[in-house]
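One protein chain is absent from this view; the other protein chains keep their places.
Our next item is subunit A:
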Amino acid sequence: MTDIVFTRRGFIKAGALGVLVLGTDISGAVAQAPGAAVELGAYLGIAEDGAVTIVSPASEMGQGAYDALARMVAEELECAWDSVSVRAPWADERFRNPLSKIQRTVNSETISGYYSPLRKVGAAAREMLISAAAQHWGVDPAGLTATQGRIAHAASGRSISYGQLAAAAAALPVPSEPKLKAAKDFKLIGKAIPRKDLSAKVFGTAEFGADIFEPGMLTAMLSLAPHPMCKITHVDSAKAQTMPGVIKIVPVDGGVAVIADNFWHARKASEAIVLEYEAAPTAELSDDVIADRFSKALIEVPGQTFPETDFSVFPPKMIQPDRPQVAKALESAASVLDMTYDVPHLAHAAMEPLVCSAKLTPEGLLVRGPLQAPEVSRQVAADIAALPLDKVRVEMTFLGGAFGRKWATDFVRIAVQAAIAMPGRMVRTMWTREQDFTMDQFRPAFRARIRAALSDTGEIAGMHSQITGPSIWRYQKKKQIPGMADPSVAAMLIYDRYKFPNKLMEFHEVELGIPAGYWRSVTLSQVAFFAESAIDEIAVATKQDAYTLRRNLLSGPGHGRLVAVMDKAAAMIGWENPRQPNVGRGIAIAYGADSFCAMAAEVEVTERMFNIRRLVCAFDCGRIIDPSSLEAQISGGIVFGLQATLWGEVPFADGRPQVQNFGEFRMPLISDIPPIDVHLVDSDHPPAGAGEASTPLVAPAICNAIAQANGTRIRRLPLSKSFDI
């Protein structure tokens, strides 16, 4: 798949050769280009002084994409890592991820998608530099070596820098199959090297969405109806018009934008706007109503299935589950374990509230912001400004966290709507924290009813899992796959892997109209809790050890990596060690985006209090690009999951989310963090994404541990509903 990208010539040597233009905007002004750099393509520039610029095609939102991707190029290029600087991406089809065929930073696909093509970029450039040196000296390229940004000719003792060769190298043909290094020769990949973006982040110079500045820039703040679909019937902006600093008030999606000379003026005036609007489509909703609709849907709404897909034939064949067989297994079971689980709506709550800036000039439209979806944002901006795509430039700042929320483009749309009302001026549209919470595209609430058919010897004879809740795809108006339920509700189910017969999973869809979106780990964020709690309940009911039962159910071939991380996590938590009274241990496993994760928790429970004594995690995502950065992703994902487990909840009343700020959406603080140990499994498997699989396992690991400690089975999140925490 990656070869397709590479052999599309132009990937490396796109556009005209010449000066690598850094920091230009669409008005054509060239900012400080570091020397006259030679363009080797969209990705790579080598300046005369040897400075190497690598453009990250993916957004940097904390996951370490800039360094990881730049290292893939630099590893093969054989340049000095100190000579490399990483440049933020802009929307450009040359930066498309080969896996998704679109430029976006989502779905744990950055590392896996770009690993091969970016190494080839570096390797091709290295071979071109070697060829240029061979021509320069009139020697056989076989006698040349590339290291630390220089080409050396051992026979004559000469050497020459990449900078001196770059112009000549750029004129050479691009090798279509450059030779990649063997992993054993890696100098950068696999090493813990401080990330280049950290300096700017600790000295306060990193540019996040709200930090961009240019003379004459304006700030827009919003007055929004409580739901994006609300129809505005009247706007009273008389008072706001007269307030200090206010320049213009313009209609935008779902409300108005107040454009003023600074944040404070814009904010005060936006609060003086009186909006009238028709009732929101969610006006009747409360948590009780939602729960009631879930109960009814399980009975009344026909279930959609998640069929297995056979890709060995074309078109792929869907293998639907055998409903009568599953029904029979439940009817004829010695006993049926009937379990119902609930998870609430959740907010993304990135520390950086939504923000995006735009500027319309006669040359075109410039959009700058913290975006996960540059390519779609560019199209959205072009449509609103009625400009051809090539007149729209979209540039990424650092993202102050995203977790899926900045994949949406609602905030880009509004920013462009505000900016085109003020041609010639950069307009920065900022959302308040309250708007960021109340206008989130939430991880939906879900309920699962799981019935397990058990034989008299304790074997699982079948399992019927019913999930009800909203479909993210439905809200996002994404085309559904005929014959298959929305896979964002339940996919990568662990009990796909557990070996037992007669599995049926169905989705009973409820349309709530509450904005729904992708939240770190998406389906796993709910399904791992359902599935890994249920298997634990089966272990308890059949008097089996929870770890041993999982191991038995994974005894067939093909589960080696999953079993290995589970064994490791069990060893780390001391699964076999004697337990003190009121202490329990729980384990849970998941796989997602080609990563395998196992987590174990040890808790101490006393009535309505509990204490998490330890959380341990073993993680296998194939080849490790940087162990320190990877550990940060996994332990950070655990803290993210800990928030959802302990406190995460966005209740609804009168159709509105009841969370305004961090006061209602309790976050863990330093003092709340239990000891967390992460073990990384390195291997030769292709590198995979690591930002997601640890998050969803915190809840089942802790809840399974609580069950072992005192027999209390938690079937509803967050735990603050059941314990004093």
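Here is the rule we use: contacts are C-beta pairs under 8 Å (C-beta built on N, C-alpha and C of every residue); 3 or more make two chains touch, one makes a residue touch a chain; residues count from 1.
Here is the rule we go by: contacts and distances are computed from a predicted model.
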Protein that the absent chain corresponds to, by UniProt name, given "ABC transporter", "Isoquinoline 1-oxidoreductase alpha subunit", "Multicomponent Na+:H+ antiporter subunit C" or "Nitrogen fixation NifU-like protein": "Isoquinoline 1-oxidoreductase alpha subunit"
Candidate in contact with the missing chain, chosen from A:A171, A:L198 or A:A653: A:L198
Contact residue for the chain not shown (choose from A:A146, A:A297 or A:L399): A:L399
Residue of A:G216, A:P244, A:P316 or A:G711 touching the missing chain in the full complex: A:P244
Subunit A, residues in touch with the chain not shown (by the definition above): 60-64, 192, 194-195, 197-208, 210-211, 213, 219, 244, 262-265, 349-353, 398-403, 430, 432-434, 628-629, 632-633, 635-640, 642, 661-663, 667-671, 673, 676
